[in-house]
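Complex shown without one protein chain; remaining protein chains in place.
Naming follows writing order (A and B), and every chain is counted from residue 1.
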Amino acid sequence: MLRQVVISCLIALAVLPAAARTRPHYGGTLRIEVEGDPWKVPDGIAWSLVHDGLTRMDSNGTAIPALAVRWETQNDNHRWQFWLRPNVQFHSGWPLKPSTVVLSLSGSCRADAGCPWTTVHAVGTSIVFTSDSPMPNLPALLSGNGYLIGQAESEEGKALPGSVGTGPFHFVGLQNGAETFEANEGSWQGRPFVDKIEIFSHKSIHDQWLDLSVGRADIVEVPAEQLRVAQQQHLTLLTSPPVTLLALAVADSSLLSNPNIRGAIALAVDRSALSNVIFQKQGEVTASLLPSALTGYSFLFPIERDLNKAHEMRGGLATPALTLAADNSATMQLAAQRLALNLHEAGFNVQVANAATAQHKDLALIQLTLASGQPQSSLESMLRSVGVSTPVIENTPAGLYKTEHEFLETHTLIPLLYLPRAYAVSGRVRDLRLSASGSPLLADVSLQDAQ
Amino acid sequence: MKLACIIAMVIGSLTGFAVQAQSTAPSPWQQPAATLAEQVAALLGPGQAQLTIRNLSTIPTEQIPALRRLLSQELKVHGVLTSGAESANIVRVTLSENARERLLVAEVVEGDESRVTMVRLDPGKAPQPQSAGGLTLRRQAIFTTSDQVLAALETPNGLVLIEPEEIVFLARTPDGWHEQKRVGIGQTRPITRDPRAMIYLSADAGGFEAFTAGEVCTGSFQHASPPADWSVHCRESDDPWTIVQPPVMQTGTEAQAATQMNIGVTPIKAFYNAARNYFTGVINGSSGVDLPPFYVATQLVRSAATMPLLAGGIDGKIQTLENGKLRTVTGTRDWGSDFAVLHSGCGTGMQVVASGSGAATSDSLRAYELPAQEAIPASAALAMGGTVTASWTEPEGKSVMAVVRMQAPVGQAEQYEVDRVTASCN
Partner (left out) sequence: MNLRQKLLLLFSLTVAAAVAAVAWTVLVRIRLVFEQRDQQETALFVSQFQREFQHRSAEVAAAVDHIAASEHVRAMAFEIVQSGDAAPYLTEAQTLAQDAQLDFLEIVGADGNVVSSAQWPARFGYPEPAAELTTTTFLKREDLPNGASALGLFAARPIRGAEPAVHLVGGKRLDQSFLADLPAAPGMQISLYSDAGANPSPGTDPSTVPSANFAAFDPARLLSATGPVTAAARYQSLIDSARKTGLPASSILYLTDHREDSVNATAIPLKSESGTVLAVLTVSISRGGMVEAQQHIRAIAYGVAAGGILFAIICSLWIAARVSRPIEQLARAAEQVAAGNWETHVPERSRDEVGQLARSFNHMTAQLTSQREQLIQTERVAAWRELARRLAHELKNPLFPLQLTVENLVRARALPPNEFDEVFNESTRTLGMEIANLKTIISRFSDFSKMPKPELEHVDAKGVIERVRSLYETTAATSNPVPQPIRFELDVSPEPMPLHVDPELLHRALSNLVLNAMDAMPDGGTLTLSANPLANHIEIRVSDTGAGLTPEECERLFTPYYTTKQHGTGLGLAIVQSVIADHSGTIAVESRPAGGATFVITLPKSSLEV
């Protein structure tokens, strides 16, 4: 009797209708939780929801049209002209005009590295960039969050808050503790599938996973070092290739002005311990700026630790205590502590401090994200982010290697690891993809149970 | 003894032929090795050097010895003799690759100095899928474009593509497809994020009818005239879309076969909700029974009397509507959002070809038999190399057309490929 019941149950289970995968549904509210600030400059996820750039990156990291439909370069990349997409409006209803674009781009130039162009102005329905140096990577650079187009002033000339764009979502405000975005019905890319996105910020990873497990969140972050745990917990994961470079920035201060000292620091770090233990083998050990998947020559930069040579290079030079700043997350602090221990073995006295509060930073553990899937533009973008504003002209592997090698020889930046970006998603999330920089492409996401 | 000699001769000849064949066939390493050797010699100058090779790529290890021989030969040509460990100079060659290409990287070490030179190689090809099951699906790429393709119609001398805002006419030439003209659809509605379209050959095979959200386009062409002369007229319309059309033979000789296949097949139209991108469930010819909202539907022809409508609901359920009754089909857990009927002539003669999970790199098409309310796989999964965004039965019914958004190599734009999928019986 029991056997018959069991068999019946098994048969019933076998014939239970199973749902097939459908086309994306419209509707619903997507709930995202993040540990940091979604409006963080430059790579907070809120920016790309609300704003578009002249170009954007597809999932392979190639620049494709966005607010600009096409572009041309003249004069050996010293001049670029981008034609604007017609019939595009800001969320305020204001049409996208070249003057607005010029105003927005001019305001976006960052003080530290400046802009790749020297001048930007409108010509008819196009935007023209000129520069004294060639700008071979301008289309890729313009896709970055630093150059998104926003409406700076209203029709009356009043300044507007920095969140009026042309993106697939418009920012409604803070509701119920979440940054709330509603679908832009008139988006030039097509109305997004979800009606609303709510982003809950400053949530710890533990709380995010808990909310995911009980259905309060749809997309949560998975730090690289917790990928293994996430896999063990059978979370549905979306992992990018290694796109985030963990590096040690060495200040060119009086203490570290001696290149031998910097060279000794570079030789003293133990990448394999960071990768194998702290980041749980989820990272790719590297001594190059770009990952091997982009260049193929990453192996040319030696990754092994050489403590003897580090001592030799340091010689008998006495160095006072150095400060190594890292952000306040447990993993970064742990990595910083490990690096301090490595450097201690090479004869350096290093104190670890919180980057937010440290008054003085001799060394800093930083994370740089690949901007695109193109090695040339990625290298230029990365160099700009560390204050080197020279454009990267070379586009051959050998030329790129030479550029990287020349920069890395100064030992002002010591690459350590490449880490992937990963997210865990709930069962109701469909079609979530990651861009070339590992950030989620939220506009294409739909919810399984939306009606 | 004599026999043994003959056998030896035969074997020797065969080997010789093989060697000759091998030597005459151009090695893919020849040019890269020569270039690299030249670059190394320019750095090192004439002399001796140790040569080491390591493989950090997906190139099969068995190819390495051949590469080493080639490199040694080419270096010798440029005055660099490769030796054992006694030389202080080292040429360290690494086979590496990135997402787009392979690289031959040479580090030339002279004392404490190290210089680098690189040569690019073409990327390798992806392995072909292997067939399994009662029938084998094969895929043939018809056309590839970087523009988004929603639907396509192949005619004997032309190809009509439905893009979100335009209809594109392409002519077939010996060199491939050439675009003849583009006609704007005149979309007044905002485009959707998941645009859909359907295009059907008109019953007389002299034109087409295309449906997009809020627009209906009709076109006419003469088979002999170039696509540039084809005309198309689009109008704003909320008319129901044709979701099932009897097969239409484009050549007269197959009309009889088509007639047989057409028995009992009547066009089915369904109303489309453009805002939500699905069909509302209201269809004609349903004997008053409304389907639940669905994304895709096709008609199964089991017999003249048995032609259930197969619909994929927005809730993921696959159901049949037959004689006014809705019944769920089981075994569709692995189905994706697109399926179409294929009259293969294998097995029961008709299968449903359904897409898989829809993921960017692993979408596939697979044939299923539906003898009862259960979907039984009838073929191995055919990897499509991208995401199937649309599929339909081509007018003659003997193949399934699919639009695939290809997983392009890094650095290249996404491509949309129009494929024809056919079946051969195992």
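Just so it is clear, a contact is a pair of C-beta atoms (placed from the backbone, for glycine too) under 8 Å apart; a residue touches a chain by one contact, two chains touch by 3 or more.
Keep in mind it's a predicted model, so treat the numbers as computed, not measured.
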Inset, instruction - Going by the touch rule at the top, give the shown chains the omitted chain contacts. - result: A
Inset, instruction - Would you mind spotting which of A:Gln351, A:Thr396 or A:Thr410 touches the chain that isn't drawn? - result: A:Gln351
Inset, instruction - Out of A:His202, A:Arg228 or A:His360, point to the residue that touches the absent chain in the complete complex. - result: A:Arg228
Legend entry - Option from A:Lys281, A:Lys309 or A:Arg428 whose C-beta touches the chain left out: A:Lys281
Inset, instruction - Pick out the residues on subunit A that sit against the missing chain. - result: 228-229, 273, 276-278, 280-281, 334-335, 337-338, 340-341, 349, 351-352
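As a working rule, only the chains that are shown with their structure count from here on.
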Legend entry - Approximate Å spacing (C-alpha centroids) for the pair subunit A, subunit B: 32
Legend entry - Of subunit B, residues touching subunit A in the complex: 56, 94, 96-99, 101-103, 105, 107, 116-118, 120, 190-196, 275-278, 295-296, 312-318, 328-337, 354-358, 360, 374, 408-414
Inset, instruction - State the interface residues of subunit A toward subunit B in the complex, per the touch definition above. - result: 14-27, 58-62, 64, 168, 185-187, 189-193, 292-297, 299-300, 373-375, 396-398, 401, 405, 431, 433, 436, 443-444, 448
